[in-house]
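Some notes on the structure that comes next.
Excluded from the complex is one protein chain; the other protein chains are retained at their positions.
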Amino acid sequence: MLRRILSLIIKEFLTLWKDPKSRYVIVAPPLIQLVLFANAATFDVTHVALGLWVEDTAHPATELVSRFEGSTAFDVVAHFDNPGDVERALSAQRVKAVLHLGQTFSADVLSGRPAKVQLLLDGRRSNTALIVQNYAASILEDFQRQRSPKPDAGLQLETRAWFNPNYDSKWFILPGLTVLLTAVATILITALSVARERELGTFEQLLVTPLRPMEILLGKALPPTCIGFVEANVIAGVAVVVYGVPFIGKILLFHVAVAAFAISTIGIGMVISSIARTQQQAILGVFIFLAPAIVLSGFATPIANMPLWSQELTRINPIAYMVRLTRSIFLEDVSWAIAWHQLWPMLLIGIVTQAYSTWLFARKLQ
Amino acid sequence: MKRMHLVGLLRKEFLQIVRDPSSIAIALVMPIVLLIVIGYGVSLDARGVTFGVVDESRSVASAGFFDAFATTPYFKPTDFTNTRDAEAALMRGDIQGFAVLRSDFSRNLEKPGHAVHVAVVVNGVDANNARIVTGYAQGAVAVWARGRQTDRAMTAAATVTLESRYWFNPEIRSTNFIVPGLIALIMTMIGALLTALVVAREWERGTMEAMMVSPASMAEIILGKLAAYFVLGMGSLAVSMGLAIFLFQVPFRGSVLALVGISAVFLVVALAMGLLISTVARNQFVAAQLAFLVTFMPALILSGLLFDIESTPVWVRVITFIFPARYYVSCLQTLFLAGTVHEILLPNVLILIAFAAVLLTAAIARTRRSLE
Partner (left out) sequence: MAPAAPPPAVVLDAVTKRFGKGPQATIALDHVSAEIRPGEITGLVGPDGAGKTTLLRLIAGLLTPDDGKITVLGHDSANAVTAVQQDIGYMPQRFGLYEDLTVAENLRLYADMHGLDEAARQERFHTLLAFTALGPFVERLAGKLSGGMKQKLGLACALLPRPRLLLLDEPSAGVDPASRRELWRIVRTMAGEGVAVMWSTAYLDEAERCDSFLLFDNGRLLASGSPAEFSQRVENRTFLLAVPSGSKHSVQRRAAADPAVADAIIQGERIRLVLKAGAALPDGPALGGSGAPQPVRPRFEDAFVSLLQGRTPERAEARTARPPGEPSAAAPVDGAAIEARDLTRDFGAFRAVDDVTFTVSPGEVFGLLGPNGAGKSTTFRMLCGLLEPSSGSARVAGVDLGTARAAARERIGYMSQRFSLYGELSVRDNLDFFSGVYGLDRARRRQRIEWALESFELGPVARQTSGSLPLGFKQRLALSCALLHEPKVLFLDEPTSGVDPLMRREFWARIGALAERRVTVLVTSHFMDEAEYCDRLAIVYGGRMIALGSPDDLKRRFVSDALPDPTLEDAFVGLIEAQGTQVAS
């Protein structure tokens, strides 16, 4: 029995490696996506195009303006003197925000009256707008503190972001990407390997050999697991070495997590491949599963922001568990005890899907 | 062009679409599913952030501080008595951040001229969310502080307040820009993927050959095909628009005519891409991979649908120019939220028309030669 499975595994690796198409699937898309996501998938906002509409040329106003001009977050690209121009520039996306200081600003500040600074933002990209607003607020706060060195009974918030003090997008995109690409590779390889054999007729050839269904499934599941491990390690390595993402967690835990995750994704790939008759159907099946699974995984946007029903859906999504777990391994050095909460659901999903696909295979033979 | 040829080809395409439920499913059901899953699932707006307040001072002031968080829709605060518990909760993922009020909090607050330090810790693992949560926390505290000042009729020293106005999207809902972007994604999928698959099927069954031998010209055959799927694509545009406006409550401020016109141009671009893919990759496997790589991925990542193109490195920005989706996304977001801004729409439309012309010519030329 061991000999038969071993032959099957060797064959799987050989076909994967010798077929240029499969080689391409394993190597090219992950590489392209790694480079693309690491650089293009960013929520960081830099070099905000800022317009100035300053109706006050007295002292404190010019000081505030020069603070904005000196800030690395903003690039002052336009000056306005009437609301019409402001509106046109914002509509045409020439500026993302306009800082408006009214005529009485300096006088109000100097006389101790409450003074107003207006910030007009292009709200089309709400996320960017919020961040720009934060930038402006912190410049203003500095300005105020400077002006009244003895702060009144005001509050001073000292914010610290644990695990990612500089709010670097790459730190959360890349660990998530490790999971995503591993998921795509394992599911696609698993789903396609059976469908391809079915299309070429070799699957029937396998079925008339003394291999039992269990042995075929085992032989089909192990190679993608190995590839999943390699892929996860390579991408994690690139994230750490090239992009400087810290890895402070336990390496053993990372590998245990990858194993549990691979069991679950390969189970899903198996279910797809036991339903699909052709490679095209398999690809479609993979897509139908992956598209929502990735969207609802917390990879790009937090699960907590989703409506309740889709938060419930993430409970059956292995990618959601793994994204959360991988990020906490990378950045938080999560403990085994806490990791277990993410590990067992993946294992459960894996066991259920593998059992289901075995049952489907057995049934199909009848 | 003969009328009879075109009418015949069109009738055939429509009969096929009607008989084969899968293309209708892709054209009409997929937009609904995608819009609902992504439209609801992807939100960058933090609401009900689980937040801890470690209250060591147990005073009226600290209770007021807690209420400041409880009364905004952004936070769901939890009370902690010591920092250790809050840290543990943060590690478990039960809370996304916490603020610490030391035991001397209210005493210091009474001392004039004394700065009160409040430490706020957020879980920075999700950097974007952390940044937004921080901003909200600052906002909540500022509101509370201002309220205290007026309560106590304190004429404080000069305070400069920032008054922010969010144009086009006053509620700063991310749905308002994500959903219009999704329409671009859906149109890309329908145009490119569906066409690629349908044409592949014609090759497989030998019907393409039979048509090419008939007196109908290549341009007529392709036009018939495009026209049918064009109608299907516009149908899914209508469905998507309906969902966007009525289900997701995205405002639409532009002209419907401009939207239909621009979408029509983009649809032709997408259809031509699908046609081109089907001629380059005769094999379905490669076709699907290619369709994914050159249409779906760029429409998702490099179009400004979710991520701001302007914040990416220069070389990424350069790459985005070669993918038509970015021009369409820009038009959609403007039409929905800002209105008919000719300054944005015009250049984008011209570029899309150029894409359509080039891709269509290439598709016709390649299809003619693709038996080789």
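For clarity, chains are labelled A and B in written order, and residue numbers in each chain start from 1.
Here, contacts are C-beta pairs under 8 Å (C-beta built on N, C-alpha and C of every residue); 3 or more make two chains touch, one makes a residue touch a chain.
Everything numeric here is computed off the predicted structure, so don't read it as measured data.
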item	value
Residue in contact with the excluded chain [from A:Ser66, A:Gln146 or A:Gln205]	A:Gln205
Missing-chain contacts mapped onto chain A	1, 3-4, 6-8, 10-11, 14-15, 18-19, 200-202, 204-212, 365-366
Residue numbers in chain B that touch the chain omitted from display	2, 4-5, 7-9, 11-12, 15-16, 19-20, 205-207, 209-217, 371-372
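As a convention for this text, only the chains that are shown with their structure count from here on.
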item	value
Chain A and chain B, separation of their C-alpha mean positions in angstrom	15
Of all residues in chain A, those that touch chain B in their complex	21, 24-25, 29, 32-33, 36-37, 39-47, 49, 88, 90-93, 108-110, 112-131, 133-134, 136-137, 140, 143-144, 147-148, 150-165, 167-169, 171-172, 192, 278-280, 283-284, 287, 291-292, 295-296, 298, 300-302, 304-307, 309-310, 324, 327-328, 331-332, 334-335, 338
List of chain B residues in touch with chain A within their complex	33-34, 37-38, 40-50, 90-93, 96, 99, 109-132, 134-135, 137-138, 141, 145, 154-170, 172-174, 176-177, 197, 284-286, 288-289, 292-293, 297, 301-302, 306-313, 315-316, 320, 330, 333-334, 337-339, 341, 343-344
